[in-house]
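Removed from the display is one protein chain of the complex; every other protein chain stays in position.
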Amino acid sequence: MNSIYDAIIVGGGVIGGSIAFQLAKRGKKVLLLEKDRLASKASSAAAGMLGAQAELDADNPLFTLASRSRGMFPALAEELKDISGIDIELVNKGMFKVALSSDQVAELKNMIRVQQGAGLEAEWLSTAEIRKTEPLLSDEIKGAMFIPNDGQVSATRLSLAFTESAAALGVDIKEFVHVSDLVTENGCVTGVVTDIGGFSSENVIVAGGAWSAFLLEKSGIRLDSYPVKGECFSVLTDRPLLEKTIFSHGCYLVPKVGGRIIVGATVKAYTFDQKVSLNGISTLIERATQLLPAIKGTELEKTWAGIRPQTGDGLPYFGEHPACKGLFIATGHYRNGILLSPITGVLIADILERKANPEWSPFRLDRSIQPLFS
Amino acid sequence: MNSIYDAIIVGGGVIGGSIAFQLAKRGKKVLLLEKDRLASKASSAAAGMLGAQAELDADNPLFTLASRSRGMFPALAEELKDISGIDIELVNKGMFKVALSSDQVAELKNMIRVQQGAGLEAEWLSTAEIRKTEPLLSDEIKGAMFIPNDGQVSATRLSLAFTESAAALGVDIKEFVHVSDLVTENGCVTGVVTDIGGFSSENVIVAGGAWSAFLLEKSGIRLDSYPVKGECFSVLTDRPLLEKTIFSHGCYLVPKVGGRIIVGATVKAYTFDQKVSLNGISTLIERATQLLPAIKGTELEKTWAGIRPQTGDGLPYFGEHPACKGLFIATGHYRNGILLSPITGVLIADILERKANPEWSPFRLDRSIQPLFS
Amino acid sequence: MNSIYDAIIVGGGVIGGSIAFQLAKRGKKVLLLEKDRLASKASSAAAGMLGAQAELDADNPLFTLASRSRGMFPALAEELKDISGIDIELVNKGMFKVALSSDQVAELKNMIRVQQGAGLEAEWLSTAEIRKTEPLLSDEIKGAMFIPNDGQVSATRLSLAFTESAAALGVDIKEFVHVSDLVTENGCVTGVVTDIGGFSSENVIVAGGAWSAFLLEKSGIRLDSYPVKGECFSVLTDRPLLEKTIFSHGCYLVPKVGGRIIVGATVKAYTFDQKVSLNGISTLIERATQLLPAIKGTELEKTWAGIRPQTGDGLPYFGEHPACKGLFIATGHYRNGILLSPITGVLIADILERKANPEWSPFRLDRSIQPLFS
Partner (left out) sequence: MNSIYDAIIVGGGVIGGSIAFQLAKRGKKVLLLEKDRLASKASSAAAGMLGAQAELDADNPLFTLASRSRGMFPALAEELKDISGIDIELVNKGMFKVALSSDQVAELKNMIRVQQGAGLEAEWLSTAEIRKTEPLLSDEIKGAMFIPNDGQVSATRLSLAFTESAAALGVDIKEFVHVSDLVTENGCVTGVVTDIGGFSSENVIVAGGAWSAFLLEKSGIRLDSYPVKGECFSVLTDRPLLEKTIFSHGCYLVPKVGGRIIVGATVKAYTFDQKVSLNGISTLIERATQLLPAIKGTELEKTWAGIRPQTGDGLPYFGEHPACKGLFIATGHYRNGILLSPITGVLIADILERKANPEWSPFRLDRSIQPLFS
């Protein structure tokens, strides 16, 4: 055993980084282990939308959590910039969730009504009104839900800012370390086994995204979770084509600094294959063009894919293993990992400190306990 | 003046490399100057088709030259491998020039008749016959002209093999050298001016592809030539989808080693902009899918663009400047630079040695003399 | 002629971008032409030090200009972030100019005396004092001049922020456009000739860095200027090794966000060759290790080279061509292009508007007029 830590985090993506940052702020001595490079998987593949209202229904248990997490970004951006020097490129210009059919119009108008009822800002804008800020959007658009508070960040910069800030606060970070097993004693975690030796801690937090399942099987737990590939591409524009994020069924366009627009994302379940298919890109180009015809004239910059962790009921898992004290899990964020990363860091730190917090009960690990544990 | 050379070649692409190689074989002391890296522009952007019969009409003056150049490849491949160790990946499995409409069927059948009349091998195959070797081709294909002798090579490897072999035979090669002017005396070339000093030679050969025009303006010559951008992409396949090259109006698919297929190429005239447009790639994907639906399932590997030198009458320029003794030009190969590179090297070496060769008369520089020289 | 502009800028690096930004702010209609991609040469190769006091002697005419330019950065950083969303990563933690020999100690102490006399902040710190902020610096260091106001920025981000902000203010930007000639009438500029046609303007500003000379020769002017290659490398560190920039004779280390340290730079004159030599990197590693032994354990991230424009007397050229009205030049910034970019933009805009400004007189084009014009 090399050393003793208050907590060991397995996974160096945006979730592991946020947890490390929060624990370090609370004075914990933390070790973060990553099997590859930091933020090399889904965290750097994300478009960085903070679509709390755009992505989630108001009656989804995740909705409140997502809204609160979204609200944490302005202060977090300053805090991370102060500590790490990294600007996470938070943009708070809002999002248009557009309708391309009368069914979608009805659906969005209903969504607005529900959200307004819950006290949230959202309104319906006609195509003419949208065009005041987005003159290049297509004629096919039949209006949009305008969500002024659904902003966006640079996913890669956010992930890096978390780990850099955590390191600055004393977290030990090791890349290219493979955690091959958990060590337990009398139903309690006591450490991990890795290819560079063992590390001791009474608290191990698994935050490995879609890869969490491989390690968790070692503990006898099989989460109802599976990988979902998402393919994206980016273009570079000579002049700004968009001011706000455009979100539609099956395609989103997120305008970034430097004339870049990120277009995402396909959905292909049950694969860890990170290849970008011709079909995926072709479909995305078609959908993006339907929304913003002028995108055809831009430069294709690059294409990539990420593997997101989805769960059976669509909710993430936050909590302590019911049969293994000190083993914590934070995964299953699917397409909302960037959005949920701030609150996840705080929640897991609270859970680890045994602070009562009813908010995370819908995300308990034992919610599907019968099929879950053998 | 740093040194005295039998010839100075301006341009380190496949044409400059072939000329350097031929001159070195004839015992000449040669200096090759390239403004960037060797083969960094159109030469490495090409798909490497040797489409003498597929690309050219039998009555085109280029046709005979192209056929002879194509015939040089098998011996050249061995020679370059012996000298440089580089395999140019010559494949001689033939090409299908496919018809997608009844007009194209008629056109191709006529083309076959003409080529057979000229003693060339070409035949019409029905879709059922094509499918014996290419079972994955689309139903939309209405038959094809089969050209058994139109092979293909790796364009990048060919270019590199020329310059490596030339270097092995004593050619001096300098990259990142900008030739800013020609030096002349009494209507004769005596050298070049570059950013690293002057170099003396009574023979200067401009083989700069689409960039040749910039230097030639210095000599008072304005070729009827212009750049044409071509965009391409490549995919990687798990299993072979094609055996032979598929050529259609507006799209070709060239199967390479390692499961790679190169798909090309768009045509955009009058630009040196090397950006890959979303529109260009989208169009190519659409056309490729029309020919080979299974390509949709492959992995998009990369996208790129090259700038090819086209001319007013579609014929390249080979020859000595009519008003400037010792200034030779070899450009305007458009989409046939790889195919024509072997014969171009020999032709220019012959011209430089003042060996009579009527073959190149259609490509004389003074063929459009009135508008050409002011 | 395609269009009429108040000014045409040739060169899309940090200098051209700054000029475009300042002219746009003054309401000018500007066209910026770049032969490659924006900021693809020296501007993105720079380490981004703002070494006004570290790089220049107090009696150098450039000193005042450099100090004033350095002082513009805080406000500029905010302005560019507001317009373009791009954070230029300005760090104002100061610089240590270290001494490795007693000669250097004497030299630096003298430099401090002169600068203090000129009212500038600079002080001598012993090695023990330096170690309070930089505990990992080598024993070989014999003290340092501490310059609290010599900060640093991200060179690439600054360049991009200038052009993005310029575009947002209405500047037309075209990449991959080759300006082959100037058009003049009666000794006055009237436009430029490019490969995509001509563009009209009574003001043409050449800001092409080391490449400026090629175009200027067209105007009959030969600046006393030459290219100087500088090679650099960057490393990635697990934990911060440095807080401040370390500057020594022949080597500097600039700590960037994300655990990156940029180490530069070699000096090789009279070449446009952008290759990184083994010798160059080997020398830099040796020098960096002499300053900061712990750097040996870091990860080598990448290596690169840039071509900086140096001049005969070491001063940049700012001004109007004495024999060609409307032709302006801004080049020769050598290693201070990033530092001088803010003031250069303002100066050139002033000169173009014929505002009297004696500050730029030492940088007049005609200062070496006899040898300059033939």
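Per-chain residue numbering starts at 1, and chain names A, B and C are given in the order in which the chains are listed.
By definition in this document, a residue touches a chain if its C-beta (ideal position, glycine included) is under 8 Å from a C-beta of that chain, and two chains touch if they have at least 3 such contacts.
On a predicted model such as this, the values are computed, not experimentally measured, just so you know.
Asker: Where the complex has a chain not shown, which of B:33, B:86, B:100 or B:281 is the residue touching it?
Answerer: B:86
Asker: If I consider the whole complex, including the chain that's not displayed, which of B:27, B:258 or B:358 touches that chain?
Answerer: B:258
Asker: Out of A:6, A:175, A:224 or A:286, which touches the unshown chain?
Answerer: Counting the whole complex, the residue in contact with the absent chain is A:175.
Asker: Which positions on chain B touch the chain that was left off?
Answerer: That gives, for chain B, the contact residues 84-87, 89, 91, 160, 164, 167-168, 173, 238-240, 257-259.
Asker: What is the set of chain C residues that contact the non-displayed chain in the whole complex?
Answerer: Where chain C meets the chain not shown: residues 235-236, 275-279, 281-282, 285-286, 289, 295-300, 303.
Asker: Kindly note down the residues of chain A that lie in touch with the hidden chain.
Answerer: 175-178, 180, 195-196, 214, 217, 227, 270-275
As a convention for this text, only the chains that are shown with their structure count from here on.
Asker: If you average the Cα atoms per chain, which one ends up farthest from chain B?
Answerer: A
Asker: Using mean CA coordinates as chain centres, what's the gap between chain B and chain C in Å?
Answerer: About 40 Å, centre to centre.
Asker: Suppose each chain is reduced to the average of its Cα coordinates; what separation in Å results between chain A and chain B?
Answerer: 48
Asker: Quick one: which residues in chain A touch 2 or more of the other chains?
Answerer: none
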